[in-house]
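The other protein chains are all here in position, but one chain of the complex has been omitted.
Moving on, here comes chain A:
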Amino acid sequence: MIGPGSGVGHLLSAYQSNGFYDELFGSASNPAHHAEAVRRRLGSLEFADLKRRASDAERELYNLGITFLVYSEAQAIDRILPFDVIPRIISAAEWARVEAGVKQRIAALNLFLNDVYHDQKILRDGVIPAELVLGNANYREQMVGVDLPHGTYIHIMGVDLVRDGEGTFRVLEDNGRVPSGVSYVVENRHMMQRAFPDLMQDIGIRPVDNYGMKLLEAMCEIAGPTPSGTDPQVVLLSPGPYNSAYFEHIFLAREMGVPLVEGRDLVVQDDRVYMKTTGGLARVDSIYRRVGDDFLDPLAFNPESQLGVPGIFEAYRKGNVALANAIGTGVADDKAVYAYVPRMIKYYLGEDAILPNVETHICREPEALQYTLDNLDKLVVKPVGEAGGYGITIGPRASKAELEACRASLLADPANYISQPMVPLSVCPTLVEEGIEPRHVDLRPFAITAKDTWVLPGGLSRVALKRGTLIVNSSQGGGSKDTWVLADDTTLARCAAERQQAFLQSQSQSQSQLP
């Protein structure tokens, strides 16, 4: 039922989802009943009040230094990730499916990594082309035969999801190397708790603030036994204050209560890792590293690296130190390998993927190439080796010349490309200068895996703040929203019903007041 009583107050009364699936309203065939209470509360706020609280929140983010660094004219400038105060709400039922899907995907990816660095059965069985894996720039020869605790390679995973026109969550991309953004999830929640306690009260939102504890547990779980049986010494390895994600490194070190170290703080002696403290060298057992494979160890990988720790790979190989994520996970989050993940899930787990991929045409396969060439103006063509939205041709928005250039590249090196249909990304009401308008969003849930997988309820909802744009990356003017996963959908429905009852009662004299 959409209409009066469905939670549309005057603030949202002129709002139109423009035919996209809407995170607060759902769609005509699939309305978002679970968001009703929040819609009603939002609708009753004054626009000026909403604006004021939003600008207070942004100022606070800046003052607290919840920022990322951007470089302009050789100067480092602190920027906040623009924060939109209107939350995105996920029902308990929807979340259960996302959670199961993320766990399933990670299980398959870890089995895949363990396989390609050991027996390579999946390659021999021809499920995935061997050259796609073995010839991949992110495949690390050095990892062959290295056994890892619990067979876990991807300890920290971020899965990029989008919601299509039907409201189905689909996987757009896997981030199994050094996924970032989880600090914003937690800080956005803190911000909302300070700025909108009235909006959140009694809604039953699942908490996100135990991420650091869960991460620390996992880091301890993958560490080998310590000599004295004490708790393992965990550290977070950061490239340093000039890394754009430095705030997140601080945040995670603080939440885990472990030292944030840089490469220069660590030394390897006799294949063991130590950190330099005021009292001498102290043993390190488990490292959450936010430094890429290439830069981790100049002796094993890029010899030019100044950020890494010489000899750390050998210590790792011998099992004397744990690393998360493992080295060599990049081969699993490659865009071409991505296309094979549903087949991977079938191969290793005998299950269908709970979260479908976005329909993907692997241009190394002749029919797929032909289909792509025939429908170039309708498809998004992506090079497989690039990250961060580079080299992408968006067919429906490309000029004739761009399409021809894309055709030429495809024909020259088909194996380097995949193509996908344009997904009509879901929208969410978003506060903009003039009022509240729909803006496209995606969702990056975060999961931690040691022995088992735990998924943080919600994740990072990124929002494309420019009207009509589909690109949510922070480097391209994207912002973020708080993501609320409801603990229980029924409570909420009951809540709404009770309130309706209370409203009706308040309109007439109560029993007790009757003479």
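One rule holds for everything that comes next: a residue touches a chain if its C-beta (ideal position, glycine included) is under 8 Å from a C-beta of that chain, and two chains touch if they have at least 3 such contacts; residues count from 1.
The criterion applied here is as follows: contacts and distances are computed from a predicted model.
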| item | value |
| --- | --- |
| Chain excluded from display, named as in UniProt, from "Spermidine/putrescine transport system permease protein", "Fe-S cluster assembly ATP-binding protein", "Molecular chaperone HscC" or "Alpha-E domain-containing protein" | "Alpha-E domain-containing protein" |
| Hidden-chain contact residue, picked from the options A:S44, A:T277 or A:N473 | A:T277 |
| Which of A:D84, A:E262, A:D334 or A:D482 contacts the chain that the document leaves out | A:E262 |
| Hidden partner interface residues of chain A, rising order | 63-65, 230, 240-241, 246, 250, 253-254, 259-262, 264-265, 275-279, 282 |
